[in-house]
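Below is one structure, written out as structure tokens; comments come after it.
Omission of a single protein chain aside, the complex is shown with its protein chains in their original locations.
Then we have chain A:
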């Protein structure tokens, strides 16, 4: 039964969960990432570097630490516990938790990518738009957003890829529950801890490689079509 590239039902569930988590994290983080990058590029607030440091923190902290901090904040007794309970959202040991962990860990990467693209926008173009009758929001939507389109795409790709590989924060916050929070990396981890699970682990590794590669190709193609426009 242990043939090459055969996935068990649990493996398939892990693959789908990984895709769900990566999509969810990317969709949640994109608007926030855009807003944050916009703030960091255009705001003249003095406390900017402090906020910047805070956003970049997950990049340098061990993901396990990030996961643990999230557990403290979102747990039943945590800072946001009562609030989350009142809107009936459970984070710990749920899919939402896995998505949140991935989103937080990948966020600095996404902001960084969008920011680089946004910094390349000629400030003068925005001024020109204002003198032509466009208000702040209008200029944001018609000038800033399209001109940072490729950067947003790059940020989304990084976020998606990082989410596919998220392990440390997820296992702390969401646990390793097959069919609920067990994504590909967590499943691989379980196989490698099980005697005779090497072949299955390798299968999932191959799926992971294929998935990541497909994302890269898709992102490249989208980027090219955005450039052509």
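By our rule, a residue touches a chain if its C-beta (ideal position, glycine included) is under 8 Å from a C-beta of that chain, and two chains touch if they have at least 3 such contacts; residues count from 1.
Here, contacts and distances are computed from a predicted model.
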- [ ] Mind telling me which option in "ATP synthase subunit c", "succinate dehydrogenase", "Molybdate transport system ATP-binding protein" or "Transcriptional regulator" is what UniProt lists for the chain we can't see?
- [x] "Molybdate transport system ATP-binding protein"
Task: Absent-chain contact - pick from A:86, A:131 or A:225 - done: A:131
Open item on the list: For a quick check of understanding: of A:41, A:118, A:143 or A:211, which residue touches the chain that isn't displayed?
Closed with: A:143
Open item on the list: What does the interface between chain A and the hidden chain look like in terms of residue numbers?
Closed with: 122, 124-125, 127-136, 138, 142-143, 146-147, 229
